[in-house]
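Below is one structure, written out as structure tokens; comments come after it.
One chain of protein is taken out of this complex; the other chains stay put.
Take a look at chain A:
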Amino acid sequence: MLPLVSLTVFLPLVGAVLILCLPKPATRTVHGIAIITTALTLIGALSMWLQGASGAGFSQVEALQWIPAIGAAYRVGVDGISLPLVLLSAVLFLVAVIYTSSLRERPRTYMALVLLLETASIGTFTALDGILFYVFFEVSLVSMYFMIAGWGHEDRQRAALMFFIYTLLGSLPLLLAILGLYLGSPEPTFDMRAWIENPPLEGAAAMWALVAMLITFAVKIPAVPLHTWLPAAHVQAPTVGSVILAGVMLKFGTYGLVRFALQMTPDAFREAGVVVLVLGVVSALYGAFAALAQSDLKRLVAYTSVNHMGYVIVGVAVAAITLDPSVRTVALDGAVLQMFSHGLVTGALFLLVGMIQDRAHTREMGELGGLLKTVPMLGWTFVLVAFASLGLPGLAHFPAEFQIFLATLSASPAAVVVILGIAIIAGTFLKALRETFLGEPRQRWQAMPDLSAREWLAVGPLLVLTVGTGVAPSWVLGIIHRTTSALAL
């Protein structure tokens, strides 16, 4: 039996080492290796998907002795919550690498960083050991820092520094929480399965651990008021950096919220659930209003992420508060599907914004205009993805948000005001579409080329998946539902 999970996690790292070890490789070779590696990783993720996950607990677990003296081991495995995120990461990294294959500036280091980031991302979603999770969680920061600092836009140094320090400060409380869980375990272990099965902390200790985790994950998600690093990092990051940051790395926060906060300190979370719920509602509404106020297209997309991730927080908080298992299942189904959909849709949005920026060298919506006539394919693709992002039925976000709102309505009806976010986001995108794509085409953009084959290859799979998830969400929901319905809290 092949150790499929470990292979999928470490394949990109092998590719990165290969790229670094080749003596003076040609740019084509570097991109070729990167594409092949990420494609193989996707195959790995798909075979993990086909193996599936049983209902309760974790499947496809692989374990190796590491530091038995303190109960730390290399443990990886998946369940219905992590499996969609693994698949999402593998897809997004492949399209990101395809999109980047035109990069000429120091491609070797860049691709090595991207591949390192892929190992860190898939590793974060599959780790079943507290230390291992933290290791992957932090490695992702390092590679993202260097991606922004080395290949970002005008003000990249400041943005990269802010990103690194902000998120490091954010993630260290998690370390404290992990240590707390470890020291609280009856038999010292870092096995996350044991922590989930038998939450080791209770009372005030559990509450402190929860607060520490909430800080970490609120920075990562990001939830208002800890979101301020996000617009800066997104605007300055290279396109692929933004795609990965929004598509994959924000999920670390929501995934951690489910995996750690909800599963390891369930009682404390139930007590503090209302606070988290309010946090989610505020985040969603604030993100929507902030997006409405933007004139920079990339910033706008960045703020819609704050909005969409706010819904995930609401979903998880509802799952924590409610005492009705069926409502909890619906809420968690929605929250996990929302993570998956957001990755596809926002990934595509950032790719499209990147394509516009490559052509126009500006992201100001006021300077663009009439692009639907100049570059119809790019334009219509953007329209489709924008509609997906505002939650149009038949596209990826709808089934997720619908379930979240449904659960919210039955658990804490007051929180349904969050639904206003949908209207505001709709307004935001309609405004953006009008300014950027509608109207008379401008003279200065006449020579703008439409989507190239490379760009089609990058954005195409995301479009297919967006529509596929919207029309028939059951192919993802099935696997999510099997785990969420078996979840005992």
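We adopt the following convention: a residue touches a chain if its C-beta (ideal position, glycine included) is under 8 Å from a C-beta of that chain, and two chains touch if they have at least 3 such contacts; residues count from 1.
Going forward, contacts and distances are computed from a predicted model.
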Task = Among "NADH-quinone oxidoreductase subunit N", "Putative ABC transport system permease protein", "Glycerol-3-phosphate ABC transporter ATPase" or "Cytochrome C biogenesis protein DsbD", go ahead and choose the protein name stored in UniProt for the chain not displayed.
result = "NADH-quinone oxidoreductase subunit N"
Task = Please pick, from A:7, A:36, A:56 or A:175, the residue that touches the omitted chain in the full complex.
result = A:175
Message = Considering the complete complex, identify which of A:49, A:99 or A:134 is in touch with the unshown chain.
response = A:134
Touching residue (missing chain; options A:22, A:70 or A:472) = A:70
Residues in chain A touching the chain absent from view = 65-70, 109, 131, 134-135, 138-139, 141-142, 146, 149-150, 157, 161, 164-165, 168-169, 172-173, 175-176, 179-180, 182-183
